[in-house]
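Only one protein chain is missing; all other protein chains are in place.
In this document, chain identifiers A and B correspond to the written order of the chains, with residue numbering beginning at 1 in each.
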Amino acid sequence: MLGRKSARLAAAGVAMALALSACGGSDGDSGNAGGSGSGGTLTLGSIVAPPSLAAAESSWANGSPYVQAVYDSLLRQAPDGSVEPWLATEWSYDDARTVLTMTLRDDVTFTDGTPFTADVAAQNVLRFRDGTSAQASKLANVADATAVDDTTLQITLTAPDPGLLTYLAQAGGAQASPASFDAAEAATAPVGSGPYVLDADRTVIGSTYVFTKNPEYWAPDEQHYDELVINVFTTAQTQVNAIQGGQVDATNLIDNQSGPQIEGAGYTIQTVELNWAGLILFDRAGQLNPALGDVRVRQAIAHAIDRDALLEGAAGGLGTVTGQVFREGSDAYDPELDDRYDYDPDAARDLLAEAGYPDGFTLEMPFFDIGLDPAFDLTAQYLSDVGITVEYTTIALADAFTQVLGGSFPATLFYLSEDSTTWQTAQVSIAQGSTFNVFHQPDETVAGLLSTIQTGSEDEAAAAATELNEYVVEQAWFVPYYRAQLGFASGPDTDVVLQSDNAYPLLQNITPAA
Amino acid sequence: MTTTAAPTDLPAVRTLERTARVSLVRRVLRSPVGAVSLVFLLLVVLAAVFAPLLAPQDPDFASARDVLAPPGGDHLLGTDGSGRDILSRLLYASRLSLSGAATAVGVAAAIGITAGLLAGYYGRWSESVASSVSSVFMALPAIVVLLAARTVLGPSPYTTMIVLGVLVSPAFYRVVSAAVAGVRQELYVDAARVSGLSDGRIIARHILTVVRAPAIILAAGMAGIAITLQAGLDFLGLGDPQRPSWGGMLSDAFAAIYREPLTLLWPSLAIGLTCIALVLLGSAVRDALERSGRPRRRRRRDAAPPAASLAESVVVHDEPTGARAEELLHVRDLAVGYDQPDGSTTEVVHGVELSVHRGEIHGLIGESGSGKTQTAFAVMRLLAAGGRIVRGSIEFEGADLATLSEKEMTRLRGRRIAYVPQEPMSNLDPVFTVGHQLTEPMRVALGLSRTAARTRALDLLARVGIPDPQRTFAAYPHQISGGMAQRVLIAGAVSCGPDLLIADEPTTALDVTVQAEVLDLLRDLQRESSMGVLLVTHNFGVVADLCDRVSVMRAGRIVETGPTRAVFATPRHEYTRSLFDAVLEDTAPRGPLVPTTQGAQA
Partner (left out) sequence: MLWFVLRRLAAGVVLIVAIAVLAFFLLYATGGDVGRRILGPTASADTVAQKNTQLGLDKPALSQFADWASGAVRGDFGRSWFTGQSVSDAVTGRLAVTLSLVIGATVLTAVVAVVLGVLAARRGGWVDTAVQFLSVLGFAVPGFLVAILLVLVFAINLDLVDPTGYTRFADSPSGWLSSILLPVIALSIASIVGVAQQVRGSMLDTLRLDYVRTLRSRGLSERRVVYGHVLRNAAGPALSILGVQFVGLLGGAVLVEQIFAIPGIGQTAVSATVGGDVPLVLGVVIATAVLVVLLNLAVDLLQGWLNPKVRRA
């Protein structure tokens, strides 16, 4: 069970890691719950152990509670994703939006006694940019960070970056004590200014992380607990067991199909949909598989799939059937596009015949365990119904990204995140340079629309976004099946407000029940 | 697991071995457990072979509209989480499990048995090479190695099973090399070597016979382990997810445990029942091969008395005139039987009548298998498992030993009735010092203190002619010679001052020169304490030399009895006379000595 379940975990990890690029958002100012109840131990469940606890190597998404426990970030996010003051109390851009000036608090010290200053903040920003966090590239536009004075930080950009403030509210803005920068044990002995301090003695790296309250914390109202424990669950079964045994207060779920058991134990499950599951037809020009170069073949594939059955069969119905890769509510989203390709095997066969494949063809795809087993089986089933023979090559999950992103296959089944803006989504999977446009195929229409989105007025951009979505759906580069639900369970003693753009709720929004 | 210690006076044991080999399948089939498990395994194999014909559906055909369908209707066992027919998958999966297990066992056997034979037979050098290799394999938990091997070699189930085979081959190696090392020392292998057989033929002829049983049992067990481990790996998601496998099905079912727990049952049953059948088959084979199922150990068809002898009466010679000392032991109409698996009892001693008087040595003579040792054991109530006194009485000082409780018997043994066995070396406990084995009974039976027992033991050792009692006292059995060991055993027998001594061929296993000394010693001790002695022997010389009276046994009954002088002077029974003739022709009337082998542990 462990491999498969840990694969499931890894799958969820993939999903949520992907989800982490979903960020940014409007400048709303809705406050967070910020309750002042306090005391006791909060035991959280997590499905990943962080690769490092050092600020410059930390990541967000599922890794966020580890970062938030120890570190303060320059800014903070509200549950809807909007940015709020935190260590930086005020900030402003210049007109060109390439120089960000931030005013920092002067009453913050790290837990080793070192005071927090603008100079320290500048070092942290640059270290993150140059470090090996999975998100290091988020700060790639940062040209330099300097301290104007002790409380004024100036960040200069090579180009405007609408996501920067969000990144600075996440791992990219995490502030570590300079004394810990080059410590030998930096990865396992974090020193920040945050609400909690790692209890190294009781922590088992990789499995259980124990934090105790930082007695000198500058914002004691935000410390809701005396102690914070994060347990890593590697299998769905242990997770459900721990929930049924009342051993966790709140946790995200590896497999939310155990909902009835979890709710039966008195827990509440809240869900968000941050990813879609479905086929990515990388080989848009037919380099590996000529058939995929024909749009009719791709459309035939889209018609061959019974999405409703797949949602039921592969996800137990927990999700929403979709036909587009853009997030609901984004300017590109168009509910009508979800029905562009209905389940119609006859139409699929006709399209194949039209394209010159009346007897179908063979499609090579990777098979890896990301918790979508039934979807793999069912996909092969539906495609074979219309004459397409799927040949799966089993690859180890550990090497799946490398192989899939390395262009070894013309198509794959995958989880992909739905980022909050059209621009970001396009940068992940549509634009020529994007990671999931594996063969980096150019497309003039796409390039033109993206340019409008980047530089045009708000209205122009929105129109271009919608047009882009229509074009992408028509091209059938993706065959999305459904948006998968991510579940988060919390016990009766714990209140949780989910984060709209993150797989894990932010720490300040997990509070003792009123 | 182990070869049985063949009882030394059983006739024609080797003939039995041969018949056992011939009818092995029949013997296995005769035990209900063996039959059921063999038939079950056969069915699984057939199901695997004919899966394409039997399966109602393509095992990979997935129907999203039919996910987790309950049993019945189109799907006899229901469908799994992807809407695939469970029965079809189960049938196809058995192919993978069985061929995988066969691969692992085959590889393990090929490596382990070969290495074990070589190491065990050629001894030190090859043994040390093989052991160091095996210690590398054994130094890591198999699952960790398999995890790593899978990363390196890919997820093919056969590669994994080959690696597993290599990993578990030390199990074969250990069993085989231990068995071979044990056998290597045996006389008949030396004899074979002397008679010019090549090593290869010696291995083939003698050693493979010995290791065959443990190897078969091990193979059955290992197949079970391979199936379980393979299922475990598949269950972990480390198998080939595209092939139906029992473990993979278990994993799929497990993912749906709260939605449709029943799906967990089928693969669990398949794995569990197959492994159970393998284990049971292994033990059925063992029982059939070695008759280690205890009651069925002694099949003594060959020892059944000829019908003609049933009617024969005992030739009794007249007692010489004059008063005999008091009677110590009187055996009346003693019959000994062994329980058979079919519930019947096979009698091996039929109505023996015998008496031993104080101060008298009574010889009990006969061929191997004539029942003389069984008679002696019956008197001490120390028959092998399954054996019992069927009828008759054994009067010893007014009590009937045949009906005493075990507790009362224990009190008599050692103190009143003592025993000197035939094989000195195998009758000393190898893990205790001679001193411990001498003093323990004295402290228990006579209540002597540690020091008193020690003093007495040293005296006794000196008395039985051991040159350096202190040293022998502190020695372990393997550190002393056979003759010394027999003296130790005699010392032990007389240590608590018994009235009756039962000596079972006390000199047979000794050198000729030592034989005479030991006999002298026995006679001296007997005279000193005027014990009664029941001397079991096949040697007329010993009888003539030592015994006051003699009883001749044949096929479980006494044919002639009386004062030694009278019987020797005028043997009246035809059988007695033929024995005398045989002695004159200088051919031993004994059957072949069957070596005792033990220690081949799984």
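Assume a residue touches a chain if its C-beta (ideal position, glycine included) is under 8 Å from a C-beta of that chain, and two chains touch if they have at least 3 such contacts.
Here the structure is a predicted model, which means the values were calculated and not measured.
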> Which of these, B:235, B:266, B:338 or B:540, touches the one chain of the complex that we don't see?
Replying inline: B:235
>> Using the document's definition of touch, tell me which of A:112, A:185 or A:263 contacts the absent chain.
In response: A:185
> What residue numbers in subunit A mark contact with the hidden partner chain?
Replying inline: 1-3, 6, 13-14, 17-18, 20-21, 49-54, 57, 59, 132-137, 140, 185-188, 202, 204-208, 231, 233-235, 237-238, 241-242, 244-245, 247, 397-399, 401-402, 405, 435
> What is the set of subunit B residues that contact the non-displayed chain in the whole complex?
Replying inline: 1-2, 4-5, 132, 135-136, 138-144, 147-148, 151-152, 221, 224, 228, 231-232, 235-236, 250, 254, 268, 271-273, 275-276, 279-280, 283, 292, 294, 377, 380, 382, 384-385, 406, 410-415, 417-419, 421, 423, 426-432, 437, 440-441, 444-445, 476, 478, 489, 492-493, 496, 502, 596, 598-599, 601-602
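Criterion: only the chains that are shown with their structure count from here on.
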> So how far apart, in whole Å, are subunit A and subunit B when each is placed at the average of its C-alpha atoms?
Replying inline: 67
> Once bound in the complex, which stretches of subunit A touch subunit B?
Replying inline: 1-7, 236-237, 240, 255, 257-258, 260-261, 306, 309-310, 312-314, 316, 367, 369, 373-374, 377-378, 380-382, 392, 394, 396, 398
>> Which stretch or stretches of subunit B touch subunit A in the complex?
In response: 60-65, 67, 81-84, 151, 155, 235-238, 240-242, 251-252, 254-259
